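Every protein chain except one is present and positioned as in the full complex.
What follows is subunit A.
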């Protein structure tokens, strides 16, 4: 506390002096209130009720109002208020529902004046009329507000809030007859003191209880409210409907709010739970508090500005049994600690940088950037001389563009859109993607795709080995393989037939035929399992022989699958089937392994009459070779993926991951994969490539990623007639019993996809509207609007 200083202010004759100080109370305080002369403060709590004199150096206990041997619940105060006109008059609200007034002028030790026991529940708040000497208002948990005339024994009038629990009542400072009350259900009501039958105005201010409110001391119609929803809102009550002027988001529920005197936009808040600090906010700057008092060790329960015209002294009471006087000068100012700089990357590689103007000016003066195109744009706020932090408010924004035209990321979008990730055999996907990359001038990537294709799709070693060892048997051997593991459904005759053909020696054309048909069959069989092209590729390699023949094959090969590729990707399918977790690695492992096992068996069988040792040797050699590529290269491929990801080209990493599927997945740990996927999806969504990102999500095998498009799949609709949400069904409103969405073409209810023109809001079934628009561009409803659909 070495920063403490003394401040002396002269206010129309009276002089306020003091420093930041605190004193220990015997018990937790619930509320405090200041006397009109700003020299005394009353502290009230469950077991404390004392008046302290505020002296220059310290608080001095002046009077203990808690007299009598037995503690009474009447003295257990929830709130206390000191009359602003009469220095001798105080009122307290007791937790048992009693309102007590105290007259300090009484000669006896017991200053208790009057007792009102009209409320049935705890009284949360009492409030004196700002100018009238005898009018007291109370708000209670039982939902009633009562107005007492202190000259009478009982209440003058009772106001029913039609709700449980009044949390705060405050007389308007300027309007003689008006007071505001806040409620546990989030409402704020405005009452005329003369009309107890109904409130003048009611509106919902907060979500959850409104704990407090405070009228602006100068601005006639401003009311600040604080609630459990951690917000402070400032309302303009002069207009017909209460208008929210400002909203401050705090970090804990707001227990008290008090406007700062002489500072039009400042208010002080304290919270009910968790947060012990007192904040002073500038309502126009709702994110950073203007000042912060951190003296208390437990929640602050009461705050009061010491003098109605002095903005520098704040008093507070707390549950930590202490009473504090805070000096605004000693407050910590979070603004000073905040970094007034902001830095952001744009989508297309631009960089924006905002900072205090002085800072930017100094730096650019010192060392101008070279090579960068720089377009500094300056925003200057209009300076308000009355503004305490005007200096901070002016800032500069600089934007750095990487290249003119902003086409730097064009390749990303193009690639994302044009890459094929699934639905075709591996070889073809690789080729396609390589082509795309090459067209975009990314040769390294293109090369990578080609290499991948070579690694995974063309086991060229096997046939050469086969041929070199046993030219005559190569064919039959391959066919055996094929028969045993792939074409279970093929007619056995077909296999034998080919074998016959093959043995004749001119096998080429036939095998081509056979191959395409075989792939066709296997693909049909395996359509729903991922990686169905694995066996097909093996098949190709086995039967064929040389690399270039594979290329020859390609056109025919694609043919049977073409329809699948042409199918447009619907923006969102009506209902995509919910697939269980994708097949586990062991399943595919089986598939990959099966060729060897069954192949060797078949070989043994077919080669039995021959010299077995020789043939076995040859076959095993061949199989070894054929097995080599995928496993051998997987480390390399993994490193390659990591390389691309490190380089920032996560697109490549994910695309390869998807295309290769199970071949590489097991080599890369789950978390890395998930990380790549999420980064890529995030990027795609920034570029608004929703369809691509959805496809990636769908194709991913990581559980965490694939559940992304299964979360929050509900679409809430409101009825077009009564504007209420339609809860049970999307097409019939429960309230007005009307069908909400009719198709303008067929005049039936649309239960699925509903498309409508945003100009005239007519619409209907997607197909119907599409069909209609082929013939006419006018609205099918006949409204004459020229409908536009994107």
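FYI, contacts are C-beta pairs under 8 Å (C-beta built on N, C-alpha and C of every residue); 3 or more make two chains touch, one makes a residue touch a chain; residues count from 1.
The definition used in the following text is that contacts and distances are computed from a predicted model.
According to UniProt, the chain absent from the figure is "Sestrin 1", selected among "GRR1-like protein 1", "Exosome component 7", "Centromere protein M" or "Sestrin 1". From the options A:60, A:85, A:133 or A:273, the residue with contact to the chain not on display is A:273. Among A:33, A:122, A:415 or A:448, the one in contact with the hidden chain is A:122.
Here one chain is not drawn; of A:20, A:76 or A:101, the residue touching it is A:76. Of the listed positions A:297, A:688, A:703 or A:721, the one in contact with the omitted chain in the full complex is A:297. In the full complex, the hidden chain is touched by subunit A at residues 46, 70, 72-74, 76, 78, 94-97, 117, 119-122, 141, 165, 184, 208-209, 211, 228, 252-253, 272-274, 276, 297-299, 320, 578, 580, 728.
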